[in-house]
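Could you have a look at this structure, given as structure tokens, before my questions?
All protein chains but one are shown at their positions in the complex.
Chain nomenclature is as follows: A, B and C, assigned in order of appearance, with residue numbering initiated at 1 for each chain independently.
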Amino acid sequence: MWRRTVPIMITFFVGTVLVVAEFIPHKPFGNLGEDFSLYFDIIAVFAFILGGGNLCRVHFSKIYRGKTDWQFSIVTLLGFFVMLAAGLFKIGNPMGIQGDVTAAGSLFADLYDSIFTPLQGTMYALLAFFVASASYRAFRAKNIDASILLIAAFVILLGRTPAPSLIADFFAGAGIGFMATAFNFVPTLTDWIMDVPNLAGQRAILIGIALGVISMALRLILGVERTYLGADSK
Amino acid sequence: MDSNIVGVWIAAFLTLGIMSFLYKDNPWYKFSEAIFVGLSAGYWFASLFWQSLHAKFWTNWSPAVQSLFQGQFDYNLLYTGAGILGLMMLLRLVPPIGWISRWPLSVVVGGTAGLYLINYLVSNAIRQIGSTIQPAVTFPESIGWVQSGGVIIGNVLVFAVLLVSLGFILFGRSSTIDLPTPTKLFFFLIALVACGLGTFYSLSMPLNLTGLIIFMGVFCGLIYFFFSKEHTGFFGGAATVGTWFLMVTFGASFGYTVMSRMSLLIGRIDFLLVEWLKVVK
Amino acid sequence: MCGLFCVWKMLKLKVAIFTLLFLLLSCFSAVAQTEEEISDTTASEEPSYRIPKLAPVTNLEVQDSPDDAGGEIELTWKLSADDTEDNGLVSKYVILRSQNRTSDFHIVGVANHQDTSYIDKGTQDGTEYYYKVVTFPKYEGEVRLTREEIDPLMDEFPEFTELGIKDVSMLAEYDRNLAAAFIDEILGISAVAGPVKSSAQWFNSKDLDTFIIGLVICTSVVIFIGLARGGRKLFLRRIGGLQAIENAIGRATEMGKSILFIPGIQDMDDVQTVAGITILGRIAKTIAEYDTKINMPVSRSIVMTTARETIKEAYLSAGRPDAYSDDMVHYITDEQFGYVAAVDGIMVREKPATCFYLGAFFAESLIMAETGNSIGAIQIAGTAMPAQLPFFVAACDYTLIGEELFAASAYLSGEPKQLGSLKGQDVGKVIAMVFIIVGTAFATLAAVTGSETFLEITNMIKSWFSA
Partner (left out) sequence: MNFWKALLAIDRRWIFLFVFLALAVPMFLNVDFELSISREVQGLYDALDKLQPNSKVLMSFDYDPPSAPELQPMADAIMKYCLKKRLRIIIMGLWPQGPIQANMALARAFADKNIDQSEYVYGIHYVNLGYQAGNEFVIQRMGSSFYDMFKNDYAGNRYEELPLMRGIKNFNDIDFSINFSAGYPGTVEWVQIAVDRFHVRLGAGNTAVQAPQVYPYYNSGQVVGLAGGMRGAAELEGIFAYNAETDVVYKDRGTKYMLSQTIAHAVVMFFIVVGNIAYFVIGRKDKLKTSK
């Protein structure tokens, strides 16, 4: 009862109230959505203790048991505790403990700028390579679907650069008028693909997603879907 | 100044460490990864602690409690609920009563379900349906040359797509429309003539068919997502056309994105060449 | 016949009267013009600037903003005669408010020229207010005041922070007693409107359309869940990706390798993560039955605890509770790319046979999917992030597109109630398609025939979907 029924009732209650609140401007319903988000943020901070604890446990046990690459676990833990201390105690913060945690000049901000930012940026930048290898592999005219994918991608790729007008100029210079005209149309075609079929596809996806979300949300609110609650017995 | 140079060198060291992963996994990458994981976890916790727990919870809740002792009720006292839910979450660390953590979880899931239901209904479903309702055909009074050229290309494309789709629905492998071939051919011919006339017409008079193709795309796309019916017959044909539209969407989005992915790397290369090595001004 | 003649005569008379009136008016305006010219010349001799007096707004109406949480009053008016689309003389409308009809008016806000409405969002519910609107002219003269001079002025008359340097310069040139400018009728001031009180409403009537549409869709989902629960057999077609899930788990078992499950990088407050976790519940059961290893690095603590519960439940119901371990799910970091760096590392070192990516993804989608591809894993993805779908489609073996992600867990569960909800979803699609067809049909008819009636019908349908 306390383990299963109550949670389902809570889900039902909170979900229903939030749906209904959308239509009630009067206090306290008007701001309920925001309040929920605030609540969630606060719960998430508490929950972090579980996550952070798990991180420490995993790496401590790796070091303790001397598993492969245990040396790097030391680095992880060091990074974690140094950053945590720098942030929680606001070490080197020009305004002391009152200042913003990310205030420039603090150890926290320095570590962020010189270590966190380049790592984050580079990891993100790896996409440039992966996008190239993925398109090399995926854009092959294997069948109708793949061919359409290929053509659409290729036209957009071409149209997003100044290349078409350069090529058109080349053809115009060589006296091949119709080719020049054709290449001059590439940017128009790009816009057309983005504005028309792309838009249509996006809309179908968006409407589908909306219905999927609605149905999923109802399954959760009504307690039909209760996987997330876990085991019945202890 | 000096600390700045040290910072740049550290950044360059880590940048190259991550990039080395492209060649293969190696200790340099492992080091960069390890420091990234640890540091960022610490970063997030510290930020959440100050920016959520302190700024949003403590600064609102503690004055409310104080004023309660002075006999006044403050709306912010409701934050107590959040604190209690957070503590309940932590009860997971006490196995015998760990199940209590399901309560805050139910609050989270219930709230998420409620909010998403409404937001997606309004922003994704209702609004997108509303903006799809537009004339399938319009007759713009005057349009510039390039634009009209675009429209003509568009129209020819529309007709081509229409014909191919029809052909697919009628003669495609998965087509199960039960009509004699001559009848099918007859329909197809009518469509062909209509499209030809349309093309001819759009050459002489501005005719904008973008609405039609958007309508078709949304309609067929929705049919593709239909679960209640097998994709056969007309339904199968329409669903296939729907997948084509999805493919165009994916291809276009992919193609559109390549550029920005490149620019991310430009940022890093810029850092290496300009800020670190200073070989480019 | 006679009647017609009478009408004709009367019309003629009217025309005559109007002509006369018109002539008279033009005479007046000519006189007025010369007067203005004279005043202009005198103005140039005097040091003080003459603020042109503009026509006030008319028909000022005030009312409590409907459908709000209180604290708002809505003002509407008809444009001043001097406020024309191009080259109008009006720069803005200044809104003044007071709690009594005759005095104590203070600026509460500024509306742009060409605006015909303003919402005062700073009212106290239940208090009576009076409003007037001041037509504020464009200033063509020189801006003489500097910021340093204006700041003390603004301290003196705090309301003027609403106005720019130019405006205050203009008022200051006229008279150092700035506030007087608003009382002395130098500016075009409208009639006072009010009293009006703001209040909060209990139902947002603007959202009625949304409410009805939402209700219809939700009801159909609920009805189908009920029908299915009642034992009605419902037909649903198979989704391609789902068979693949089973095969992928089988493959990992055969190869004796692990399965990697990534539930996205968002927390449990994203419904996609919830969808991913529910699918995990079904998959984990199969995994438990096959006795395959699952590795699930997560980037959110709440997801970690939820996933553990879910997997534990799956192992229990598969009858193998002893095989479960908390280590299957481990937290890495909340940071998007830190998480990806770690997941990539796990992939190349552990070489899982199968990777699942089910949840909310951002830029990391392709980094993971490409790394997964390079180690030869079977990859199954599902997300409702439209921007990431193309990458999963390109790099993975199967992708659950948008809606399919949410449907997958219902499919995999095989429970009639869950499948029923999918039917309800389809009803939603039918509704969408019907309205799109009907709306497009009317819109097209309106465009082709130019008929007003069709246009009205189209606009009506559109208005239902404009929440």
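Everything below uses one rule, namely that a contact is a pair of C-beta atoms (placed from the backbone, for glycine too) under 8 Å apart; a residue touches a chain by one contact, two chains touch by 3 or more.
Keep in mind it's a predicted model, so treat the numbers as computed, not measured.
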Considering the complete complex, which visible chains touch the unshown chain? A, B, C
Residue of A:Met194, A:Ile209 or A:Leu222 in touch with the missing chain, whole complex considered: A:Met194
Residue touching the undisplayed chain, where the options are A:Met9, A:Ile97 or A:Ala163: A:Ala163
Which is it among B:Asn119, B:Thr199 or B:Ser228 that touches the chain not included here? B:Asn119
Tell me where the left-out chain touches chain C, residue by residue. 69, 71, 91, 109-110, 112, 118-119, 121-122, 147, 151, 154, 158, 161-162, 164-166, 337, 362-363, 374, 386-387
Residue numbers in chain A that touch the chain omitted from display: 31, 33-34, 37-38, 41, 95, 99-100, 102, 117, 120-121, 124-125, 128-129, 131-133, 135-137, 139-142, 150, 153-154, 157-158, 160-163, 165, 187, 191, 194-195, 198-199, 202-203, 206
If the missing chain were put back, which residues of chain B would it touch? 22-23, 47, 51-52, 55-56, 119, 122-123, 127-128, 131, 252-253, 256-267, 269-270, 273, 279-280
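One rule holds for everything that comes next: only the chains that are shown with their structure count from here on.
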Which pairing of chains accounts for the highest number of C-beta contacts? A-B
So, comparing C-alpha centroids, which chain is the farthest one from chain A? C
List the centre-to-centre spacing of chain A and chain C in whole Å, with centres computed as mean CA coordinates. 20
Could you grab the centroid distance between chain A and chain B? Build each centroid from C-alpha atoms only and quote it in angstrom. 9
Between chain B and chain C, what distance separates the C-alpha centroids? Give it in angstrom. 16
Do you know which chain C residues sit against two or more other chains? 210, 214, 217-218, 268-269, 271, 274, 302, 305-306, 309, 332-335, 337-338, 341, 386, 389, 391, 393-394, 401-404, 407, 422, 425, 428-429, 432
Which chain B residues touch at least two other chains? 18, 21, 30, 32-33, 36-41, 43-45, 48, 89, 92, 102, 105, 108-109, 111, 113, 116-118, 121, 125, 129, 132, 215, 218, 222, 225, 246, 249-251, 253-254, 257
Touching chain A in the complex, chain C uses residues 67-70, 200-204, 207, 210-211, 214, 217-218, 221-222, 225, 267-269, 271, 274-275, 277-278, 280-282, 300-302, 304-306, 308-310, 312-313, 316, 327, 330-338, 340-341, 363, 366-367, 369-371, 373, 384, 386, 389, 391, 393-395, 401-407, 409-410, 413, 415, 417-418, 421-422, 424-425, 428-429, 432
Under the definition above, what is the set of chain C residues touching chain B in their complex? 209-210, 213-214, 217-218, 234-237, 239, 268-271, 274, 302, 305-306, 309, 332-335, 337-339, 341-342, 344-345, 348-349, 386-387, 389-391, 393-394, 401-404, 407, 422-423, 425-426, 428-429, 432-433, 435-437, 439-440, 443-444, 446-448, 458, 461-462, 464-467
For the complex, give me every residue of chain B touching chain A. 3, 6-8, 10-12, 14-15, 18-19, 21-22, 30-53, 56-57, 78-79, 81-83, 85-87, 89-90, 92-93, 99, 102-111, 113-118, 120-121, 123-125, 128-129, 131-132, 146-147, 149-150, 153-154, 157, 210, 213-218, 220-222, 224-225, 242-259, 261-262, 264-265, 267-268, 271
